[in-house]
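My structure is below; once you've seen it, I'll send some questions.
Just one protein chain is left out here, and the rest sit where they should.
Right, chain A next:
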Amino acid sequence: MPDSLPSDSVGLVTPQTLHFDEPLQLACGQVLKSWDLVVETYGTLNQDHTNAVLICHALSGHHHAAGYHSPGDRKPGWWDACIGPGKPIDTNRFFVVSINNLGGCHGSTGPNTVNPETGELYGPDFPVVTVQDWVNSQAVLADRLGIGCWAAVVGGSLGGMQALQWSISHPDRLKHAVVIASTPRLTAQNIAFNEVARRAITSDSDFHGGRYYEHNTLPRRGLMLARMVGHITYLSDASMGEKFGRELREQAYQFGYDAEFQVESYLRYQGERFSETFDANTYLLMTRALDYFDPAYETDNDLVKVMARARCEFLVLSFSSDWRFTPARSEELVNAMIAARRKVSYAEIDAPWGHDAFLIPTPRYNAVFSTYMARVAREVGA
């Protein structure tokens, strides 16, 4: 944390764990009898409970979206650029709820938590949950918090898929869905990258079929590789070029296979750090949830028919250099909304950072996002 808190920070925040005994029916057929969600909230819920905004996280995200947990924190929450007083999701106006999804590894029920039925960690026995399951669990959370209708459900990437799923599954429970750098379904190429990541993890000899906890080890090499390949897909050729170019760590080629280029060393460092802090089973689960997401699957791939169920308004944003979920994928979604006569606004933000651009504030992104959310706030009397 900086020496003094910036005035546009939500400041020090404390996550809380909410326990649920309502059985949750999952898409795979299994039922979670009891479960926990770790939640952070920022801002104040107004008297009429109309100003609540749900933040949905992406693959490696969690509940800590804004502010600091302690004065010693080096970095704020993962979307601090967009959440805070005067920021696009303005905590002076909105009551913001940010959660760690089921299957995550930051405190909510998932592979690295104890299965109450066995007293052991779930590990690989934790059911494969889907975006639909997450949204259903978030709806139970909304009930608990007394939120009948969200002013907006907001997310980027996998988070955007949740916002989209909300609009289809619970059409009367949100006024706006903000779908950023997302897609209505993964392409074969997207799934292929996920498969490489999963194979890296599962083929690590320390993986032990997902029961590495019992062996007091972690599939570090596998998770590191998974993160390295994932990380490449979040950046763009141009942004990697600008950051690293062909820069060497030493003056000259070493004629060996260690990390000689800066980009190699960066990827290794990021991968190693990630492999110590993220759970491999959660990584498998999150990538699978991405693969499975396809709301048009049940209507013979007719996305228009599915979008016709929605009642909320939409803001869809894409980024010019995003090659993971390209602007064309957002446009596919927007076109289905147009054909279904849903109210949608769409902008393609010019930004060089690839998929990660949704986490990085730029003047236009900020202007569009802030303006849209300010109108949402006016509408709901926030």
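For this structure, a couple of remarks:
The definition used in the following text is that a contact is a pair of C-beta atoms (placed from the backbone, for glycine too) under 8 Å apart; a residue touches a chain by one contact, two chains touch by 3 or more; residues count from 1.
By our rule, contacts and distances are computed from a predicted model.
Per the UniProt record, the chain missing from the shown structure is "Methionine biosynthesis protein MetW", taken from the list "Methionine biosynthesis protein MetW", "Phenylacetate-CoA oxygenase subunit PaaC", "Anti-sigma factor antagonist" or "1,2-phenylacetyl-CoA epoxidase subunit B". Residue-wise, the contact with the chain that is not shown comes from A:364, picked out of A:49, A:69, A:309 or A:364.
Among the residues A:69, A:268 or A:375, only A:375 touches the chain that is left out of the figure. Across A:128, A:149, A:339 or A:360, the single residue that touches the chain missing here is A:339. Contacts to the hidden chain, counted on chain A, fall at residues 313, 315, 331, 334-335, 338-339, 341, 343-348, 364, 367-368, 371-372, 374-375, 379.
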